[in-house]
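Note that one protein chain of the assembly has been removed; the remaining protein chains are unaltered in position.
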Amino acid sequence: MSTPVAMQPVAEPATGKSGPRAAHRLTGFMPLIALVALVVALTIADPDFLTQRSLTAVARTAAPLIVLAAGATLIVLCGGIDLSIAALASLSTVLLALWLPDLGGLATPAVIAVAAAIGAVQGVAHVLLRIPSFIVTLGGMSILSAVALVVSGAGTVRVVDDTPVKWLELYVGGYVPMSAAMALLVVALIAAILKATPLQSWVSATGYAESAARLAGTPVDLVKIGAFCVSGACAGFAAVMLVSRQFSGGPTMADNLLLPAVAAIVVGGTAITGGHGSLWRSLAGAFVVTLLRVGLPIVGVPSAYEQILYGVIIVVAVALTLDWSKVSIIK
Amino acid sequence: MTVTTGVAASRRIIRRGAAFRDAGPPVALVVIFAVFAALSPQFRSIDNVQNIVDAAAVLAVVTCGITFVLMMGSIDLSSAGVMGASALTVSLLVANNRNDNDFGLVGILAAIVLGCAFGCLSGLALVLLKVPSFMATLGVSAIGLGVATLLFAGVQPNISDTMLKSWAIERFLGLSYLTWIAAACILVGWLVQRYTRLGRYAFAIGGAEEVLTLSGVKVKPYKVAVFTLAGAFYGLAGVMVTSQLGAGLVQAGNGYDFSAITAAVVGGTLLTGGRGGVLHSAVGVVLVMVLTNGLVQVGVSPYWQGGVEGLIVVAAVAAAVIPQRRRNQVVK
Amino acid sequence: MSVPDQREPTTSAPVPALEVRGLVKHYPGVKALDGVDLVVHQHEVLGLAGENGAGKSTLLKALVGLVTPDAGEIYVRGEAVKLRSVVDAADHGIGMVFQEQSLVPNLTAAENILLGGEGPAVRRGVYRWDVMRRLAQEQLDKIGSKIDPLARTDTLSFADRQMVEIAKVLRIEQRSQHPPVIILDEPTSVLESKEIDTLFAQIRRLREFASVVFVSHRLDEVLDVCDRVSVLRGGQSVGEVATAGAVPRELHRMMIGSTGSDDHYHENAAASVEAEQPRLSVRGLSGKSFRDIDLDVAAGEIVAIVGVHGSGREDVCRALFGIEPTSAGEIRMDGKKVSLPNTRAACAAGIGYVPAERKNEGMVGPMSVAENMTLTKQKARCAGPFVAPRKQAGLVDRWIERLSIRTPGRDTPIQRLSGGNQQKVVLARWLIGDDIRLLLLDHPTRGLDIGARSEVYRLMRELATSGVATVLLADSLEEAIGMADRILVMNDGRVVTEVACPNGDKPTPLDLVKEMV
Partner (left out) sequence: ACSEAPAGENDPAGAGACKPADVKLVGQVRNESNPYEASWLAGGDAFAKTVGLTQQRLTYGGDSTKQQEQISQLLAGDTKCLVMNVLPNGDSDTAPIVKGADKAGAYLVTQWNKPADLKPADYKTWISHITYNGVESGKQIGDALAKSIGGSGGIIALQGVLDTAAAKDRFAGLQASLKENSGVQLLDQQTANFSRAEALTVTKTLLTKHGDKVKGIWAANDDMALGALEALQQAGKAGKVAVVGIDAVPDAVAAVQSGSMTATVSSDGTWQGGIGLAIGFCVATGKLQVKDIAADNRAFFAEQFLITKDNAASFAQPKTDPADFDCANVFKRVAGPLK
């Protein structure tokens, strides 16, 4: 009993179509635009900043942050947050440093697997006990820090023979740091898997409207546990990068990467309330944050002003990158 | 066709559920207190209970502020920076070793006003630039720390203002003045929450912001006002830390951001907004302080303390949510 | 009985309370309003009819300042106005009850009723709870609601909340010195008949001093309570009908632009029920709000469950979908015992569920029609573990066409569709895999226009014929009687009786009501 009027989709006025599309495309590129703007600003402040070597260093520096942020982005997309990534990465550096002498090349996969398992355990606790991810992972953060402290004997664990992780310090084609290339690979891989499978819609549905997703038969709990697991694995991999760079593991080594990683996600324009966003955005966000962390002091901004500028720029960057049409209420 | 008894019956069930769910954190508090009291005689001494309450003062004030923000469903990570800036401001305005200022109470008020200004900044970034509060307040925190560092200028300002110093030292009915200030803050917070439009609208914004808009309420000014109010509490907290430490420290607010959120959540305030309140949070604060103190009293190794605390917090929250578990519940 | 457009208000008649001329509103890809004209006279109840997506809600939102029209004029009592916000509209005496519920769940009913216009209940920002209670009680008394004004709104039943909404909008009376215009967008879709009677009494009372605009897809209601009905189609006014002596069929014809039938029962099409093994067999199921439920549904059978609020029928449905925990009993599908600890298990057992609260539970607003439709059945859109975009597109387009879903395209976010079209997408979600065995429909036609409604009925029949078992919580007793092969009556958590409902020997609504209370 279909009606003639209802059958026909309303004709789309040409103007009404191209306008929003172009605008939409622009908001998609906002993180990149913010990144370029920042590079330009830093170059103006100090013309020596824009050299190939300098950019190579930024890429190498950003690698662990990119990987950490990539994993946590999944959780944010599901509507949660992971505050344990940095502590987990610290613990992983300790484990890796302890295991390298015995396990050699196997230490890397072993650490990533353990980190993934720890992530999954937190995911299970979140899902089964119905505790907000903020609290589970905040608790996880203190527990993992304590474990790291005890396991390491409250000190740095030196890596004497770093050959199994040395490959991360190579340069591809002389210009691209291997760690940055690997970080890119991680982002591309996760993004591709999401896109090619139903996972993308499951993750977004969970983030946008968890109860509707559950009632539609989406495996909400599994998706969340999976996100935590991947986030853990990413923390483990970031730890491998840190060890290859530091030649040691330490119980607080990565701790300070937590807020930058969250900042990278948000600066990329991923909605902290869940649903909307992407790993590519976090990639751009991680570069923005890295540039702010290293760029401001290097171009000579004094410490106090550096913090003020950091605060201001990061807020403005988010204002630019967040696509408000996708997020109805901003909390 | 409606049978009123049916409706009433189902409503009663929900009401009972509500009372039950509110009971979780206080019960957890009593249990944890009892366990420590059983394990350690020093823990249950009057002195130590006083000590716990005194130690809770600053956290209670910060948590009071953050509770209003959490009730709206927003988050506030600015306390560390705001407290730092306020601590340096007050220490440079009251009698101190860096300059000849001696503004006393006016200096304290100025620090609180500064806190308001920072809070207002967070609120404006949220409503005007539409930056999520998580990021807006993180940015404001950085700005606060920068301002504090500027004011610090390499030389530690020590305060010699007798009134401000007395807050931490003098006692009334066995509790320090700071504790009474915190109690007053909780009372004010509770009154604001229950009897003012600001408080009720903050609560409502957490419940259903879009409905307020549909009802013709302009929510933006209220959001800014809530952040401003929270900023005032942080400003006061910065002053209190300065009184305790006898000096203005850039790091005065270190760690209070996450501790306050933990305390509020442990007390039963939801991060998604719309539930909880100042009294809930006060219970949470005491619970967290009992835990920190108790672990030292029973002699848990310093290496493990953070971990054990984290574990108990998670367990306490888990226990508190058991009565309200539903299958299709949204937990973010 | 349609009367020609009245562009020029006749000079002799009193100034209309509200007049709209040539209102236009574009949304990306949709012309929601395409030059709508509307006149609301003083002291009249004007009905607004039109299919899902005809533009009714958009028009009404423009009247309360929530939608800014692209072109056209709005006159209030003869004076051209620009309405920028709800407050603006309220100041002009226009207020609205929204189609989707709009109460703050964690506030008291009193606060909701007075929200945004607390008046003397809040002085200098400070609440005076006693005054608030009194003012709210006055509003509640008007509509004869017995609820406690200081009860938290989320502890009230859905219908009570709807009454609170109405009480809230009646506050407009106090706000404007002019006779108010009160807009009710589908207020009855969630009410039961007794509540509807109360509401209609109120509407009639309001007419004494105000004008009312009333929207409902139940055309008999529209004809019952309204003085005049204005019909929208595709964003345009297509005419008016005076209700005296009019019949639903006529109205429907105007709505869809051709002759159709308002016959939304398909009593004669019921499939013959095979009696071998029931598709669904429930024994002794107990949960928080229901006890000892026995229920059999055969393949191809439609079983309706009726009952008043609090009878527990929704929870039974939710238990069968693995959302509500159960404490005892067993569930068998095609003779095999199943355990349903979660929705996944239910889906895997071939069970589908269409929830009543579409906005929160039925759909993921910002996601596209295609994604909402394919969220459940992965096999239908995937090749191996991967989504096959072509396959998905074809599938989705096929169902958009099959259910006449009115959308600019499959990639449009579902939240941009009208309520009825959203519901069709949600329903399609369960059908696309062609493997559904049991469908649990909780108010599946809530908010649907008659066209869409008939289509859902036709679909339910079709599904039944193809062997799907259906449990239906109907929107009205008539619907239950029309659709079901058998009706279970629930009261206070128990099945009190079972009424056979075969073709040709249908019970009357009165028969059922007797058992329900």
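General remarks:
When the chains are written out, they are named A, B and C in that same order, and each has its own residue count from 1.
Here is the rule we use: a contact is a pair of C-beta atoms (placed from the backbone, for glycine too) under 8 Å apart; a residue touches a chain by one contact, two chains touch by 3 or more.
On a predicted model such as this, the values are computed, not experimentally measured, just so you know.
Considering the whole complex, the hidden chain is in touch with A, B.
Listed residues A:S84, A:T108, A:S133 or A:S152: the one in touch with the omitted chain is A:S152. In the complete complex, the residue from B:D54, B:D76 or B:D257 that touches the missing chain is B:D54. Along chain A, the points of touch with the absent chain fall at residues 48, 51-54, 56-58, 60-61, 64, 149, 152, 154-156, 158, 167, 169-175, 177-178, 242, 245-254, 256-257, 290, 293-295, 297-298, 300, 302-304, 306.
With the whole complex as reference, residues 42, 45, 47-48, 50-51, 54-55, 145, 148-149, 152, 154-156, 158, 168-169, 176, 241, 244-247, 249-252, 254, 292-293, 296-297, 299, 302-303 of chain B touch the missing chain.
Here is the rule we use: only the chains that are shown with their structure count from here on.
Judged by the touch criterion defined above, the protein chains are all mutually in contact, each touching every other. For the pair chain A and chain C, the distance between C-alpha centroids works out to 42 Å.
Chain B has its Cα centroid 29 Å from the Cα centroid of chain A.
In chain A, 211, 214-215, 328 are the positions where the chain touches two or more neighbouring chains simultaneously.
The residues of chain C that reach two or more other chains are 323, 342-343, 361, listed in rising order. Those residues of chain A lying in contact with chain B across their complex are 79-80, 125-127, 129-136, 138-147, 149-150, 154, 210-211, 214-215, 259, 262-263, 266-267, 271-274, 303-312, 314-316, 318-319, 322, 324, 328-331.
Put simply, chain C touches chain B in their complex at residues 66, 85-87, 90, 98, 102-107, 111, 115-118, 122, 125-127, 129, 146, 151-152, 154-157, 159-160, 168, 192-195, 288-289, 308-311, 318, 322-325, 342-343, 361, 491-492, 513, 516-517. Residue ranges of chain C in contact with chain A, taken from their complex: 26-31, 51-53, 233-234, 256-258, 260-261, 321, 323, 342-344, 346-347, 353, 355, 360-367, 371-372, 374-376, 378, 381-382, 385-387, 401, 404, 406-409, 429, 451-452, 454-455, 458.
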